[in-house]
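See below for the structure under consideration.
Heads up, one of the protein chains got dropped from this complex, but the rest are sitting where they should.
Chain nomenclature is as follows: A, B, C, D and E, assigned in order of appearance, with residue numbering initiated at 1 for each chain independently.
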Amino acid sequence: MDMNENKTNEKVEETRLPDTKEGKLVKALIGKAPYAEGSVRRERRVEFHVPAERIHDFLELASETFEMLMQISVVDWLKEGEFEVVYQLWSVSEGVHAFVRTRIPREDAKLPTVMDIWPVAETYEREAHEFFGIIFKGNPRLGPFLLEPREYEKHPLRKDFNMLSYVKAIYGDDFDRYDESKTNYVI
Amino acid sequence: MFDWRLILDAIGILIYALIVGFIFMGIERKAMARIQRRIGPPIYQPIIDTLKLLGKKESVSHGFVYNFGPVFALGVSITALLFIPIANFQLFSSNADLIVVAYLLEVPMLGIMLGAMSSGNPYSALGVQRGLLTMVAMQLPYGLAIIALVQHWGTFKLSQLVALQQLQGWSITVPALALAFIVFDIVFQALLGLEPFDIITAPAEISMGPMVEYGGKHAALLFTQHAVQLFAETAFFAVLFFGGASNLLDLFLKQLLVLFIAIFVASIYPRFTIDQAAKFFWKWPTIIGIIAVLLTV
Amino acid sequence: MTNPEVPKELREEAKGHDMYLHPIAKDTYELFFGPQHMATENFSIILKMDGNRVEKAIVNPGFLHRGFEKLAEQRPYFTNIALLLRICVPESDVPENIYSMAVDEIVGWEVPERAVWIRTTVLEMARLSAWMFWIMGFGNEIGLYTAGQWAAAYRERFMRLFEELTGGRVYHIYTVPGGVRRDIPGDRWLRQLRDTVEYIKSKMKDFDEILFDNYITFERTEGVGVMDRRFALKHAVTGPNLRATGVPYDVRKDDPYYLYPELDFEVPVLKEGDSLARVLVRRYEMEQDLYILEQLLDMGPPSGPYMVQDARLKALPRFKPPKGDAYAHVESTKGDFGAYVVSNGTHKPYRVHVRGPSQSHGVTVLEELLKGARLADVPVILKTLDNCPPDIDR
Amino acid sequence: MDERKDFGENDGVIHYELQEFKLFEPLFKWARKKSLWIVAFCTGCGGIEMPPLATARYDFERFGIMPNPAPRMADLFLITGYVTPKTLKRIIITYEMMQDPKYLLAHGSCPINGGVYWDSYNVVKQLDKYIPIDVAIAGCMPRPEAVMDGIMEIMRKIETGEADGWKRYRENYEYYRRNQDKLFGEGWREKEAKRWLAWI
Amino acid sequence: MTLVPEAYVVPLTLFSPLVFGVLAWLFDRDWVRETLGVIGAAVPLTVLSLAYEKASSGTISYTIDTGVFKLHFVLNSLSWYFAFIGALVGIAMAFGLSSTSRRGYDWLFSLMSFTGVMGVFLARDFVSLFLFWELMTFGSFMMVLRRNRHESLKYFVLSVIGAYSMLLAIGMVYAKTGTLDYAMASQTLLLLTKMGGVSKAYVDTIFALFLLAFGVKAGVVPLHVWAPGAYGENDQSYTSFFSGVLSKAGVYGFIITLFVMPSLYGIYFAMGTFHGHLTGTYLIAWAGAVTVVVASFLAVLQEDIRKLLAYSSVGQVGYIILALGVFNGVAVGGAMFHVLSHAMFKGLFWLISAALILRTGKTRFEDFGGLAEKMPVTFAMALIAVLSLAGIPPMAGFASKWLIYEGAIQAHMPLVAGTIFLGSALAFAYVVRFLYAVWFGQRPSDLDDVREAPLPLLVGMTVLAIPNIVFGIAPGLAVRLINRFFNTNITVNSYYSISTPTGTYNALSVTLVLIVGLAIAGLVYIYGANARKIKVTNTYQSGNPVTEEYNLVIRRNFYRPLAEALDFWLKYSWDRFYERLANLSEDFADWLREGFYNGNVQSYSWYLAIILLILAIWGVL
Partner (left out) sequence: MGMARVVGEDKVKLRKSFVKPWMGIKYLFKKPVTIKIPYEKMEPAPKYRGFHTLDWKKCVGCNFCGQICPARAIEMTWIEVDGKLEKRPHPKVDYGRCTFCQFCVDVCPTGALGFSESYILTTGGLDEELELYNWVPINPKKVRELNERFGDYRFPVERIEKKPDGTYIYHLRDGSKVEFKIVGYGLRPPKKPQPKPAAKPAEKKEAKAEKPAEKPAGKKEEPKAEEKKE
């Protein structure tokens, strides 16, 4: 599908960090990891941009304040040819949510695993691998997880996976029980 | 050679026991349903279930023992039934022995276990394992309760036991035997396979355990067996502790009393795990049983 | 033996990891636990058993995978509500709310007060009905069917209230970005809600007596499936499961949303981290939820519109929020339920990613906790983690 | 390994004789109608409406219906909603394990025409291509009353002999088998079974 | 009996096994040694069968004069009973051996122990008892030695302890009475006690030493530790004899101690009672009860087919000991009956295990499975053995247990009776585990070409299987026999019905009703739809497909929950206790050697002086 004509990689405005607990948190972390950019989005939401090579180091640092890895979200920016991987962190002690963003090229989508920092990442990475084909180096259980092998090979959440045509190829005649072709317009 | 009266009596008892056993199963479901605040199935539902299972058009088998298990179980249950003094029909029970009956009441389990095992299903095997361990666990208090009874009345003959009780009062009126009664009642729960000792079937854990592979006529046989067994066990209980009965109505009421206690316990307690059940049986029921036995020596 | 389905390059990488070496052992046996099983709701665990003990558990989810996240990219913003709520079937208002909150944040809508009150109430009702459902599930797993039967019947009262409020029994499709779809049907509904709260409150005693105080419940849960605080944090355990290990983290307190900052309630915390602690924490939360609902009813719904006034809503199928992304999460009975929504300015979301609590509870944590558990503990652990398969699968 | 070794034709569902009980058939028909045991398998969202049905509020045990964990004993299979291919495999295996006569009730929209997942890559669109449906009920999800109505309908059909899904499955086994194989690929049972060998 | 002159009965019974054993060893050739061996085992059986009339109505005596001692042998109804059981199992063993063994060695020593056991049963004086006892022990020891040195050593040490204590006891008896004949010795002993010539402690010691000696052979807990190893690490056909008959020699020893030497009994009567029970027998009863429970629990938890059967043997012999200890007519009758039924079913069990091991070469449960299809006859035999061991009513195992149980209750030993209840449930548990692991479920692929057991083995099994059923349906047969030598207090109403003062067991009516019940159940079964056989993989696996490559059978740790419930008790083990004891004594010896035998002449002279001093004080010098 064609979702990608709008770029959203506008640079986050480098505003001065506010003098709140969030601001202090970001400042402290940036101080330790100068390669990362950090900003405060709103109360209880902070954001970091980290280059992919340093992501493991950064997360290791961040795990001291942000105890929990809530999710690894992947966004497929087809136009830019990049995956944006967002590590959603939550700090139980501070009550702050952090987005740790990194970008990797679609063709060579590889990242180090963070299983050693948060064992739960195993599941998240399996899922991200299954849906986007990102390889997390060091995670031993990558492979079909939720999906059957046939769908797994397609990495269905990639933007270039055309679901409708795939479904029609698989189900063919079964696609619609009744005569009328309801697919002649797309929402 | 043939004593026709005896044979007719036996058939009559069998049919009566079968129907009442099924009704008991129905009552069990119905009463539990009422405690659970719902209406529940009609009281004759188990009969319908069994008929349906028997009427299945297809039947699968895992070999000879798989078929033999349920047949054996039902056969032994019928045998046990015929040795229990049921009201004034004393068929073979005139000289029936308590031990023989107590044994016969346990043997059907072996039949079911044999059949279940032969299917090779791990769930069945787990059910078998649990069933046998439950048996091992409950055997000590069960034996003690029976011993206390025998020690007190000084006879193994069931008919004599009934006669003595009707002369001198029911067993539970004797303090020592009241303790034995408590023990027997706890064991009874396991005999019937009800909570907290329904470890054998535990649907949420091992999906009915030994029953998991059975369907169609095999399951119908097991249901019939369960009905006969339920009747026999409640009657056995009534004979041992409630003085038996002189007529069927009397017996029925006593059986019902026994059954309701079991239903109550079953509907308010969750199930133990098998090792907890073993530990439980070897703790309080055994201690009470020993006290009961020592009081009767 | 290597897994033939894993791509070659991955196999190379994982070499030496025992997961890929498979000696077919005779001393252990395999037990397929689910999906066609009473204790799992279309979810499968493959257990490697030694006697009655689990040696190793492998979770096999995905039976309910429908590709929500892909589907959500194909549908307009509002329509997605009708889709995403299916992620958590017993508590379907939670996905509705997180998605709506995230979209609200992207658009920058200030949800009207009345809608906020309704949303809070709906969430709490959903929590209570989910608790009832959980009691049923837990009761069934440990073999106490009576409590389950009662609980499922009492849950119907909430179903009825939902039905009158939203027009749907299970799938309410009610909370939408910008507010809610319908107004409260009237004071009668509020009275009914209060009656229901009172009723459930009176019935809580029954549940205490038969289930939570029951000797055997304690026996079955004490010391089963123990996790400690550190383990819980590393495995992103949330909700009552986390609180049972001694961490007082509750989204309603720590990242407050809706009316929760104004409400008075307590966060129960135990430090044992076993199944019993999880059960007891849940029980206490039930009481707290009833209390919260009472407070909400005392507060009364503020007057005003129940939907934001926005001209863009005139053409609902074509509604376009600005570019941006947002993460919203709420406290569900199962834990911290979150959604990450990315908008690229078109009328369909660019990416929706849902964070179900069972994703962490139901896979890694479960596999860890099951190691060495008795078979009889498996359903107990499953149920006290309150594992909800659809939210793993999505 | 030879595929037929484990999942041979002879071990399938079609090559066996059926027993006819001429004398007691009416009685059995009545019993079948009055005692429907459901195989416990929530295949989709509709599973959430099963507990209300089974419990105090709607209590379908009044009709002799009860959930049964074992497929061998069960008579009625409720497909409670959408079916993913992964689940469909299990459904087919379980359905074949049930003993004739057996009935199948499809809940809601999804098994009929894909439902809200009409374009999902992981949801089966028309269930009756793979296993025969006896009764379908509309709704998303159907209210318990609607399910109850479906069950009544199945009871009526059993009495009149219209509930013949199991017969259709036997008679058209080749057709169903072909559709299944088309969706999952030949030898899918074997492949599916072997999948886990590497992991355990 | 004219066929065999009376004079030859005893020597033929006694020596034909040994002679033919030696011949088999000499002519160590296929067919020849088997034929010789079977003949050797068959002769005693034939002779004994022919001598039944004579032995049951009177006695047949035989004496060997060696010059130094006179060895007396008597065939009366008691010894006939035991010898006949021995001979029956012996012939089955011989059939078994001809399939399982290809060595003259085995034939020699197994038949040697056959002779030994016959000698023990027929002996009428202590010398012949001791001689043949040692012959028996030596034969069985050599059988174990060939297979496992460690286990044979264990057996050897315990046997030696037993033998020494027996020798000591015999010496003590001889020292006081000057005679070695059972009857004479006991008479004299009784007289001496009454006159005060012998102290109570002296008789106590004799009694205890005898019990120790026989207890070792019978495998009473805690002296059972040799049994699992010796029974297991052996030719299984021979084990059927070893466990079925040799353990009965121990039982027979108990009987000698308790009954044949009535004086000891009489003395014991005088020794006092405990709660109305004779203290000595009460202790024996409890020893038996403990044996039953401990061995049965251990049997349940075994992972090896031989170990399971071995512990089961120990447990079942425990029943007999228990019944002897209960010490009333009914119980002793039950004990005698159980001697018969245990020999039959356990012999059968061991032959089955012999067949299994012969055909598969495996012993551990985790290697077996699904053999019922491959070895149907053996499986049928296994079912009979299982039903009999588990004590299912129309089987011999039930009748004997029933008698023991009634006896225990009548003797007011309720707790002992409780252990019988527990023991029978445990027996259920372990036989079912045996059935499950070996015969049912998935068959490991390496067992695909297993064949039915060879014919001789099957013949041997049949020889033992038939009595299980016959004596089960007609318990009167056995009880009538037992009544000849014991006043058991059991009335034999007919062949099928026996009565005790409190209860009646009518095996025929039970059997008939059971057949009727099975017929009814069978009718219901036949009415249903035809059954179609399906594969073992076509089972409920929560809806998942499986292949044969999965292991779906609980092959190991089947009763793990029990082990977990018992984990407190299982921490303690007699085996480990003895090992520790052995280590301790070794350490002590080391310490002795280093401390005393330090090579210093001076210290040696000191020791000598001290010893002389002590002796002087004691008044010896």
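One rule holds in what follows: contacts are C-beta pairs under 8 Å (C-beta built on N, C-alpha and C of every residue); 3 or more make two chains touch, one makes a residue touch a chain.
Every value quoted in this text rests on a predicted model; they were computed, and no experiment measured them.
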Chains in view that touch the one left out, judged over the entire complex: A, B, C, D
Contacting the left-out chain in the complete assembly, out of C:168, C:321 or C:335: C:168
Selected from C:229, C:253 or C:323 as touching the chain missing from the view: C:253
Hidden partner chain, residues of subunit C it touches: 75-76, 78-83, 146-147, 150, 153, 160, 163-164, 167-168, 171, 173, 181-182, 185, 206, 208-210, 212-215, 217-218, 248, 250, 253-254, 256, 261, 264-271, 280-281, 283-284, 316-318, 346
Touch list for subunit A against the chain that is not drawn: 1-2, 5, 95, 162, 164-165, 168-169, 172, 175-187
Positions on subunit B contacted by the hidden chain, ascending: 31, 33-39, 264, 267-269
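Throughout what follows, only the chains that are shown with their structure count from here on.
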Chain labels contacting subunit A and also subunit B: C, D
Longest centre-to-centre distance from subunit D, chain (CA-based): E
Of D-E and C-D, whichever chain pair has more C-beta contact pairs: C-D
Most distant chain from subunit C by Cα centroid: E
Separation of mean Cα positions, subunit C and subunit B [Å, integer]: 43
Intercentroid distance (Cα basis), subunit D paired with subunit B, Å: 35
Multi-chain contact sites of subunit A, meaning residues that touch two or more partners: 147-148, 156, 163
Contacts with two or more other chains, residues of subunit D listed in rising order: 16, 18-19, 40-41, 55-57, 69-72, 86, 90, 94, 119-122, 197
Subunit A-facing residues of subunit C, complex: 3, 5-7, 9-10, 13-14, 17, 19-20, 61-62, 65, 67, 69-70, 73-76, 79, 233-236, 238, 247, 249, 254-255, 317, 323-325, 327, 329, 336, 338, 340, 342, 344-346, 348, 350-351, 353, 355, 359-360, 363-365, 368, 392-394
Sites on subunit E touched by subunit D in the complex: 528-530, 532, 534-535, 537-538, 540, 542-550
Subunit C residues touching subunit E - in the complex, by the definition given at the top: 24-30, 32-37, 40, 44, 49-53, 374
